[in-house]
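The structure follows.
Every protein chain except one is present and positioned as in the full complex.
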Amino acid sequence: MSNENRYNAIIRIHCPDKEGIIASVTNFIKKYSGNVVALDQHVDISNNHFFMRVEWEMESFQLPFDEIEKQFQNEIADSFQMHWTLNSTKQHPKMALFVSRLSHCIYDLLARYQAKELEVEIPVIISNHLELKPIAEQFGIEFHHFHITKENKEDQEEKELILLKEKGVDFVVLARYMQIISPKFIESYPNNIINIHHSFLPAFAGAKPYHAAYERGVKIIGATSHYVTENLDAGPIIDQDIIRISHNDSIKSLVQKGKDIEKIVLSRAVKAHVNRKTLVYKNRTVIFN
Amino acid sequence: MSNENRYNAIIRIHCPDKEGIIASVTNFIKKYSGNVVALDQHVDISNNHFFMRVEWEMESFQLPFDEIEKQFQNEIADSFQMHWTLNSTKQHPKMALFVSRLSHCIYDLLARYQAKELEVEIPVIISNHLELKPIAEQFGIEFHHFHITKENKEDQEEKELILLKEKGVDFVVLARYMQIISPKFIESYPNNIINIHHSFLPAFAGAKPYHAAYERGVKIIGATSHYVTENLDAGPIIDQDIIRISHNDSIKSLVQKGKDIEKIVLSRAVKAHVNRKTLVYKNRTVIFN
Amino acid sequence: MSNENRYNAIIRIHCPDKEGIIASVTNFIKKYSGNVVALDQHVDISNNHFFMRVEWEMESFQLPFDEIEKQFQNEIADSFQMHWTLNSTKQHPKMALFVSRLSHCIYDLLARYQAKELEVEIPVIISNHLELKPIAEQFGIEFHHFHITKENKEDQEEKELILLKEKGVDFVVLARYMQIISPKFIESYPNNIINIHHSFLPAFAGAKPYHAAYERGVKIIGATSHYVTENLDAGPIIDQDIIRISHNDSIKSLVQKGKDIEKIVLSRAVKAHVNRKTLVYKNRTVIFN
Partner (left out) sequence: MSNENRYNAIIRIHCPDKEGIIASVTNFIKKYSGNVVALDQHVDISNNHFFMRVEWEMESFQLPFDEIEKQFQNEIADSFQMHWTLNSTKQHPKMALFVSRLSHCIYDLLARYQAKELEVEIPVIISNHLELKPIAEQFGIEFHHFHITKENKEDQEEKELILLKEKGVDFVVLARYMQIISPKFIESYPNNIINIHHSFLPAFAGAKPYHAAYERGVKIIGATSHYVTENLDAGPIIDQDIIRISHNDSIKSLVQKGKDIEKIVLSRAVKAHVNRKTLVYKNRTVIFN
């Protein structure tokens, strides 16, 4: 987009279901001459709850972007008791990567970043180990090492949070980061910490899922990307995928095959998040088109 | 739905893209106190064309179903140059099954029909062979045999069309019917004849696709369900699926594995059609959620 | 196969791994002029255990089929401490179907049976309900109703076992049979009772897996076919498959989508069992090519 004004606005909404929500929202956009380029809505019938994502072009929109919030709240959101967020496609969110020793997910994300496939900024990579520092350097990204022990965990996480704030980080991606994040840290980034778990959750939650899958003799293994909540491996699922295996696979080959789906699933989840296509409600996600 | 009034109306629309279409349509529904239960829209940016499917409850709707057509045309459709169709979930479309000798697709469809998974009526099964007559009888459905030769094809198809008209047939499913349908027949049911082709189109169009797949040494085979047009195997694709194969597979095992995806893909396509979730434009389909 | 002598012998073996097993077994077949048409072997390295399935043509084989057992035991099996079974492709195993109220799996299996895709005999269908009796009649198969209550379960299962023995049943398929089988029954058919569980085990074991999947907000659902053991839903897995879902899916649509994979996975498992391609060891299966 060469032109400063050629960007889109995105609103994500959820509220109790009621007649006329879509009409009201689209009328609002029409009133200021906005052209809708994407609209996806969903009704959770069992909870009688409404969800919508609408994206429109700002070029010809008669309301400046920074006045939308106030107008939309007054004209529309109040009367429907909406929870809603507004974003612009001009703002590229800032993503921090947390890694440990395994390189497949970080490589996949950084390669996409460098190829401009992911519309993010990556101000910092954080690790509890030093092994992947050279990869951060390869890609010219700041790397910070926080050695974590049972004793210093609270302190270190506090320092990490300070660093993230300094860097203006919007969301965190745990790219096979082998540490459990404390509730306090999670609360600082609600629905903004994305993890990749190397199994088809809820099967094989916890540690060593490939060993457990091998023991159980499953014929398919999976990977799950989810938002991190206080309940380990139980947060809202963003994406999942699987790969077929057989008795021929050793634990070692499960690990290798698994890496391929882990990195793909994590990247898809990050992309959905970055493109503001996710919405969390009652520990589940709506993933808009 | 126990209650006579508890049904939904469905409108499918396509028209040149323009500001305000969604607002206008949803305003129309809101005005008569309709509650939208599903709305899916799509913009084909390269053709600047708009598509929408909207479904709402009729129970509280202030306009009788048979007046919707006129009102919608006047109030909305005219100004946007819409092509559109209105359906009610009360009307179960009438489906004719055309079969030859293979039973897997017909069994799958009839089993779903009998289990009330498919909201259709099946007044008639037509075949150019007698082998599957016992299956029609098993399920208590009228079976008509039309022996087809090069010489009598035109005559026989005419008789088939008369029979279909008599039975009030809305759409035709070719469940591995091994005859090419003539253009005249196709014109009588535009975008209402569904075929299952036993390959991943456009690969291996034409006869004997499994033999061709074996010869080429592919590692995946597929099935494609599409609307029938004058161009053989080139009509708008409704659904496709695949299964992984290997050098171990003989042509015979390809045929057997293929049957499983053929019947699943055909059933999914029929279900999408029956639920009015398909829309054809420029030889491609939009498949609504 | 028109000719009485044109059939194959199949031996499935497992034993501690050792040098020379394959050479010994294939020498045995060569010695009597047998032509191997399929050989698949597997070594479980962590248990140092060897598995093999070998199939050869009997037409030119110099040893009559009913002498193979004795000779193979003496010449080969003893020295390697083999567990092994011998089958002939002429013997079609006898399968009993246990069903409750859902028809999709039974239809799929019976349609394959009638199309001669499954090389079995089906002497009897057993159910704790009467709903599916008409389907058994449709296909001309004996149907027996055993009403089961907490009180009469032991008695009824005993009567079922007597019936199965009478009919010469080799293995049992639970085609969405909604009863837990008692240990005594299971012991009568070790590794010969095949169940289809409507989830991707070990996720969502137990009752109502689709409800649980919906609650958890997974993006993929699955089906698992396994041999029944005393531990509910924990027996050796034969096959699994999955289908992608989204937030748009209600529990009802999960159930419908799930049916498609349930029936396909169950049929694949039955076919593997019938073709003697399965071998159970330490609660896992080896599935030969």
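Read from first to last, the chains carry the letters A, B and C; within each, the first residue is number 1.
The working rule: a residue touches a chain if its C-beta (ideal position, glycine included) is under 8 Å from a C-beta of that chain, and two chains touch if they have at least 3 such contacts.
Predicted model only: the values in this text are computed from it and were never measured.
Residue in contact with the omitted chain (choice from B:93, B:222 or B:258): B:222. Touch with the chain omitted from the figure is made, among C:15, C:43 or C:178, by C:43. Considering the full assembly, B:239 is the residue among B:57, B:170 or B:239 that touches the omitted chain. Where chain A meets the missing chain, the touching residues are 103-104, 107-108, 111-112, 114-115, 117, 138-139, 248, 256, 259-260, 264, 267, 289. Residues of chain C that touch the chain left out of view are 19-20, 22-23, 26-27, 29-30, 33-41, 43, 45, 244. Residues touching the missing chain, restricted to chain B, are 42, 44-46, 200-204, 216-220, 222, 236-242, 246-248, 250, 283-287 (touch as defined at the top).
The criterion applied here is as follows: only the chains that are shown with their structure count from here on.
Averaged C-alpha coordinates put the centre of chain A at 42 Å from the centre of chain C. Within chain A, residues 45 each touch two or more of the remaining chains.
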